[in-house]
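Heads up, one of the protein chains got dropped from this complex, but the rest are sitting where they should.
All chains are identified by letter, namely A, B, C and D, in their written order; residue positions are counted from 1 within each chain.
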Amino acid sequence: MKFFTTRAGTWTGFGAAALVLFGLAPLLLSGFRLGLLAQFLCYAIVAVGIGLAWGRGGMLTLGQGVFFGMGAYLMAMHLKMADAEFRGGPGAVPDFMELAGIRELPAYWAPFASPAFTIAAILVLPTAFAVLLGLAVFKRRVKGAYFAILSQALAGAFAILLIGQQSLGGFNGLSRFRYFFGYNLDDPVNQQMLYFIVAGVLLAVVAVSLQLRRSRYGELLVAVRDAEERVRFLGYDAANVKVVAYAVAALFASVAGAVFVPIVGIISPASIGIVPSIMFILGVAIGGRASLVGPVVGALAVAWAQTALSEQFPSAWTYAQGLMFILVIALLPGGIASTAAVLKRIPTKRATVEATT
Amino acid sequence: ACGSKAGEETAAVESCVDTSGDTVKVGSLNSLSGTMAISETTVRDSIALAVKEINAAGGVQGKTIEIVAEDGASEPTVFAEKAEKLIREDCVAAVFGGWTSASRKAMLPVFEDNDSLLYYPVQYEGLEASENIFYTGATTNQQIIPALDYLAETGVESIYLVGSDYVFPRTANAIINAYAEAHGIEVLGEDYVTLGSTEFSTIVTQVKSAGADAVFNTLNGDSNVAFFREYANVGLTAEEMPVMSVSIAEEEVGGIGVENIEGQLAAWNYYQTVDSPANGSFVEAFKAEYGADRVTSDPMEAAYTSVYLWAATVEKAGSFAVADVQEAADGVSFDAPEGTVVIDGDNHHVSKTARIGEINADGLLYTVWESEGPIEPDPFLEGYDWAADLAVTE
Amino acid sequence: MSIALSCKNIEVSFDGFKAVAGVDLDLSRGEVHFLIGPNGAGKTTLVDAITGLAAYTGSVVKDGEELRGRKVHHIARRGIGRTFQTATVFENLTVAQNLDIAAGAGRSPWTLLRRRRHLPQNVVDTMERIGLADRADTPAGVLAHGQKQWLEIGMLLVGDADVLLLDEPIAGMGHDERETTGRLLHDIAVDRAVAVVEHDMDFMRAFASRVTVLHAGAVLATGSVDEVSGDPRVQEVYLGTAKESADAATA
Amino acid sequence: MLRLRDLACGYGRTPVVHGIDLHIGPDEVVAVMGHNGAGKTTLLRAVAGLLPAMRGTVELDGTDMTRRPANRRVKAGMAYVPQGQQCFAHLTAGENLRLVADGRRHGKALIDAQLDLFPALRPLLGRQAGLLSGGQRQQLAIARALITEPRLLILDEPTEGIQPNVVAEIESTVVGLAKRGGLSVLLVEQHLGFALQAADRYYVLRSGRVASEGSTGVEAEGRVREAMSI
């Protein structure tokens, strides 16, 4: 393990991951399974952000679905606009609006015809929202379970809000995307391209997270997690430290949502409410919140297990899923990432210094 | 290595359906977990029943039908994922299932891109027609409009609209508003609650004080229980202010408690009590298979029917190939429990008999009015002048 | 000797109860200023007030700047550092990381986002000074009580605080450690103002340049060690010579 | 009274205390001294039952306590005052005392006895313990321990943070209780003077082992200093 913390080790790790993602996976998996993997990688991107905010920063963000959803909806709006434009020329309204009886393009949709604007919005809007919300919450020192419950309620409220927006597809959400920045989405070659894009984004996100953890900021974040008040007495504004991690996690989730949309072909409130948000967290917890790759592994494992189990036992897989959460979290506090460590010290009872949650 | 760009043709996907053996696979895709499981598990059962019966009668094209079941988990993305899996990995000839419009909208591109078939068995808001979907539940002119006609006929001059906050109720209410305007009915209020919400104190108070002649209810699922209990408890009765519901079938009546809903109205195409030989044997077979205490309902019947319609179409086409099935579909009919249904080859919907039912003390619904014969499907309401503003043809 | 921090008429009350009732206090550079007084006299509360943790009336001025109403971290940035009655360090970080963080309140975002290549010189020096050089890579959580307190003092030193408010810094230390700590404090105080809250009178006698006695939220006496220890009122409420005086110790 | 045989304990897998033999006789006051980090607190936590023993045994009056949870050791007559002025912060001071007095025969009288001992606590009974000053909390903690009518009182640096005249008070109380009979005391104390004055015998720990032990007569101070400063 020590090796991977060295510079050479880091490059080796990234190299191996790239080899698996870009070489092995496309070779071994069918188009459908590769598409599924691409979808799982989106969850993994969200997980990396949660690992940072929760594992390092102690903020249990039960509402990542909000940021994931923002990214996804922003991208979906662009795809719908592109689609409408292709079918009906500039100014045409997307198909679902016609069906809902909306004849006139709502003003806030218009800018999403521009790819550049869309990408900027995906990067900026959720992040800015996270900064505002983070400031409101962290400056007032709302933390721990309070923060968790609050962010959960946020996810619930956000989903409900979206359901009520007929100009965003309401309960059905947005679906039926045909083109992605000019490319046909039903072409298998383009679907594979999408997979490569997601894989690339994941590696980039992991790299950013790694840099943040190893930086002084990373140490500061842990300090804030463990003794927030103390940090203030050293002259830092602890709220700002937290806001940064929270915003970065939001950014990752938003990007993940944005790439999720062309891959899965639909975004609806059902994918961003309370339960999906908890699923994001579960992946991270199961993989190991405090480690760098733990969240990635956990997110992939949970998503994969979910698919595999439900294919095998369509009517009883919830049992297996529930059991999986219970067993892994109760027995492996550090997640999958800690398996080795746990095996090593089975004879004794408790970790010396327990990571505070 | 980039693929085709917008405007260019994408190479057609090869279907992997294998008909060389003596079985043929079909998918059954319903929510077996999550909030929608409450309704969709019943549909799974009636699909299985139809398949069992067809197999017992020799299968389709001499082949035994094999069901691949998947759980849509009440999530549209899962429906899309599982549909793709059924098509591409299991190579099914057709998929039966879906319930919410969101799940259907999510699956639609999957079926179109992979050129496969979905049989969707639930009444819905209309305004859709895909080559790759067969809609065997009612569209609005086979359910909502007859319900409105019935209310108008019985002298209702004002209504109050209550619905769950999602697409079907919103679209339905848009249609109702247009209808009401054209027919001089006053809409006194329109309220939406979150799916699954059980707090109806405010709404029922408002309904009561508005004093409409009738309530048009597009609530779905659990909310109905809370709504009708509250409704009964503030002293509102079916005589005083009837409620016309379009999503309450035999299953739901059990959960609401018949004492709270007796005498209220519903609009569907099928009730367990429909008096026909076909229904007699359907109900009997269903109870034999799943227990005497189970009831049959409209979506179950539509799902059951959809399997038979598929089988009949395949027999007519003499092939399982999607193109052949699409080609042969027009005019295929089946003597369904609800009466004869016929596929409309243009819009892939089926003709259906509309029925207004009243809920009786035994928990079953009894027909109090029915259309003269099956109504032709008109998903885009092209035959109704007052609806001209509502929808656009695709 | 210059006045580093000047408190005028500080009052802190909790739901009507005055924990600090009009205290004037000047802390000068070059002095180790002891704050003593019975349990509950308001010493910790006074420190809380100065560092922005408790709301108060009155005024606290450092280098001509009024600190009242400022946020905790602003006050810390003005060079006022404190330790806590029970040591609080970052348990999951190493000694070196603890100090590095304490040294970096003024760092730019850019520096923060980069990896620490080597420890800043003042961190290395401070580790030496507080006797934890050989435990640089030990997580602070496993340090003994006393070591944590040294680490806390060290964290103030690297942070360039020039007013240090130490709440019972030698609690739990053995005799030798007390000596070491005392000398350290004197050393530190050469160009800083150090205020120490303590109940250990031997320690106070050995190292105090100046003593202020609080009693029931107010200043009872102030002066040199001898002046204060000779004050009969101080003996009565605090030092005690016999059993009887304990009864008077109620705050 | 109390006998530790080859007791080892620690955190995680690393032992901090390596095989300690120690005994306390009836009505005896025994002081444990040692540098910061020598393992005094760790030892006391193991005696009190908050840390599992890795090896060895803890016996109280001949009964093996090694596997008993902390609360049952209290019922057997041990009372432990942990280091660091700990109290139930969300309860009032009065409730802190009543908590342990509940279910005891003369609960009220016991509380009163403690309040006589620590008169400073009387006016604070209605205040939330978490808001008390450090010294007030420490007094509360000792009072709480005494209410359980222990036969063995375990004190971890009890005078830390307490004003001098009350320190003297506590000292005489502890010694007095032991003298009066029925109470043995295991005391960890940094204050050499206090420790040697209060205790009958002493142990010096160094790196989790007993480096020196003996009685606290004349010359004890020299021996202790020597044992500690190596």
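One rule holds for everything that comes next: a contact is a pair of C-beta atoms (placed from the backbone, for glycine too) under 8 Å apart; a residue touches a chain by one contact, two chains touch by 3 or more.
The rule is short, and it goes like this: contacts and distances are computed from a predicted model.
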Complex member absent from the view - protein name from UniProt, among "Urea ABC transporter permease subunit UrtB", "Na+/H+ antiporter subunit E", "Nitrogen regulatory protein P-II" or "Phosphoribosylformylglycinamidine synthase subunit PurQ": "Urea ABC transporter permease subunit UrtB"
Option touching the unshown chain, where B:116, B:197 or B:313 are the choices: B:197
Residue among B:25, B:63, B:82 or B:229 that touches the chain left out of view: B:229
Listed residues A:282, A:300 or A:336, member touching the removed chain: A:282
Chain not shown, touching residues in chain B: 33-35, 37-42, 165, 191-194, 196-199, 201-203, 205-206, 208-209, 222, 224-226, 229-230, 232-235, 251-252, 254-260
Interface with the unshown chain - residue positions in chain D: 48-50, 69-72, 74-75, 79-80, 82, 86-91, 95, 98-100, 102-103, 128, 130-131, 144, 148
Residue ranges of chain A at the interface with the undisplayed chain: 60, 62, 133, 136-137, 140-142, 144-146, 148-150, 152-154, 156-157, 160-161, 163-164, 227, 229-230, 274, 278, 281-282, 285, 316, 318-319, 321-326, 329-330, 333, 354, 357
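As a working rule, only the chains that are shown with their structure count from here on.
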Euclidean distance of C-alpha centroids - chain A vs chain B, Å: 35
Interchain centroid distance [CA atoms averaged], chain A/chain D, Å: 51
Length of the line joining the C-alpha centres of chain B and chain D, rounded to whole Å: 75
Residue numbers of chain C (touch at least two other chains): 142
Multi-partner residues of chain B (each touching 2 or more other chains): none
Chain B contact footprint on chain A (complex, rising order): 30-32, 35-36, 39, 82, 86, 95, 98-101, 160, 163-164, 166, 170-173, 175-179, 182-193, 264-266, 268, 270-271, 276, 307, 310-311, 314-315, 317-318
Of chain D, residues touching chain C in the complex: 11, 33-38, 41, 83-85, 119-120, 122-124, 131-136, 138-139, 157, 160-169, 172, 190-192, 225, 228-229
Chain C - residues contacting chain D, complex: 14, 37-41, 43-45, 85-86, 142-147, 168, 171-177, 199-201, 238-240, 243, 245-247, 249-251
